[in-house]
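Input: one structure, supplied below.
Only a single protein chain was left out; the remaining protein chains are all shown in position.
Labels for the chains are A and B, by order of writing; each one numbers its residues from 1.
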Amino acid sequence: MDENSGIDTRTEADFLTHDAQVDEELLPQLVAHLREHRSRLREEWASRIQEAHLLHAMTPQEMAVETKSVYDNYVEVLETGSVEALQDYARDLSERIIPRGVETQEVVGIVLLLRDVLARSLFEKYQRDFGLLNRVLDAYEPAANRIANTVAVSFVDERERIIRQQQDAIRELSTPVLPVRERLLILPIIGVLDSERARQLTEQLLAGIRTHRAKVVVMDITGAPDVDETVANHLVQTVDASRLMGASVIITGLSPKIAQTLVTIGVDLSKMNTIGDLQGGLEEAERLLGYTVSRQVGSAG
Amino acid sequence: MDTGPALVSILRQGSYLIASVHTALDDSQMVRFQQDLIEQIGQHRSRGVIIDVAALDVLDSFGSKTLRNISEMARLRGATTVIVGIQPDVAFAMVALGMSTGSVPTALDLEEGLAYLHDRVHTGPSAVTGSSLS
Partner (left out) sequence: MSAGQPADALSESGSQSDVAALVPVIRRFVHSRVSNEAVADDIVQETLVRMLAAAGRVEPGMVEPYAIITARNLIASMWKEQERHRRNQHRIVDLRSPESPDEGLLQQEDKGAVAEALERLSERDRRTLMAHEVAGQDTQSLAGELGVTAGAVAAQLNRSRARLRVEYLLALEPGTALTDRCRPVLFALSGGDRRRQREVDAARHLLECDLCEKLSQPLLERGQRSDGEVRIRIRADADIVLARQTAREVAARLEFSRTDLTVIATAVSEIARNVVRFTDGGEVVVELLEEPRRGVRIVARDTGPGIADVEAALVDGYSTYHGLGLGLPGARRLMDEFAVVSEMGRGTTVTMTKWRQEG
């Protein structure tokens, strides 16, 4: 057996030479050319960006600064074969421009424009020697595509991260944990509960129990239309976990449909503290907390 | 192993013992903790035991079972046990792991644990609603 078979040991820095099987001496030549004509090519690129109406959220000054950085990073990747520095820059750039409404296609667009501006200049330089031109473009294109890909991925990652953060913030607002009085929390669940929201709700409730030192929680699910078995199971687990933290949970507003789901997944409803409506739930809560409730005075022995 | 900082401390306060776990314990350390605590309950004829587990990173099946064992053995020696300080994430993981319903009382923290023992130990068992270590 050939022990070399299937062993791929290339390092990150090797990718340029591997992906294209090009001769290495062309790249330094290419890089030197792009450095020499830096300001002309950069200006051409900037005017192409303007023509294409990309990045209009940026001022001309900002544009000048960023295009300079992108250009230099671009040439550096061609030279070193390492995309690390470009990746860092792209992430940083994305963090700055995403809040200003710059879209993914704009970012991809400007990088592709740069790719084409540079390709055209290489074409002009080498057009008289067709063989050499082909080799130059073979060396250039895979690297250029890799760069475009790196920038696009960095941007999309950053964008997703920001969107996630915003969604988290919205979710936190949509499941409030309300401290009504000392040691008592109300958790009104309103709207459709998917498993992601159920998970958030659990984390907030359990954290809320600790911060408010709650002994009783009234979970009102009047406003939740329906839950599937996974979410029902999650609610039950939330109740049990609350107990482990020393808090009792009273469930109010349990619809017959949800009650049925709970029974289906094997929940013993007699072990859950369920009360018809929120008012009744609050009264029960006060009783558990040891406050006197006027209605019960008569029945006490 | 014994030269490092204490993994657990057991303090006596009147007729109560307050045991605090200071760090993640492995199974053999858990078992030793159980032995030490049970021994001290006997020695001091304690009426109540509080186990503070706030520093535990995880309460898996073995950890929970050990706590249940302690509580049961303490009960046989006439002491009520309450577990305090179970962290929100730990509580959720315990439930998701699916530990069967036991009957060890739990409370939020030391203060609540003392209040619980105070009610329980001096007034005797009553129909207090169930916070329990499942």
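Assume contacts are C-beta pairs under 8 Å (C-beta built on N, C-alpha and C of every residue); 3 or more make two chains touch, one makes a residue touch a chain.
Predicted model only: the values in this text are computed from it and were never measured.
One chain is left out of this view; which of A:Lys68, A:Lys125, A:Arg159 or A:Arg199 touches it in the full complex?
Counting the whole complex, the residue in contact with the absent chain is A:Arg199.
Can you list, in ascending order, the chain B residues touching the missing chain?
Missing-chain contacts on chain B: residues 24-29, 57-62, 65, 87-90, 92-94, 96-99.
What residue numbers in chain A mark contact with the hidden partner chain?
3-4, 6-11, 14, 17-18, 21, 23-25, 160, 163-164, 167-168, 171, 196, 199, 202-203, 206
To be clear about the criterion, only the chains that are shown with their structure count from here on.
CA centre of chain A versus CA centre of chain B: separation in Å?
40
Enumerate the contact residues on chain B facing chain A in the complex.
84, 86-89, 91-92, 94-96, 106-109, 112, 129-134
Per the contact definition, I'd like the list of chain A residues that touch chain B in the complex.
Touching chain B from chain A are residues 202-203, 206-207, 209-210, 213, 215, 237-238, 240-248, 273, 288.
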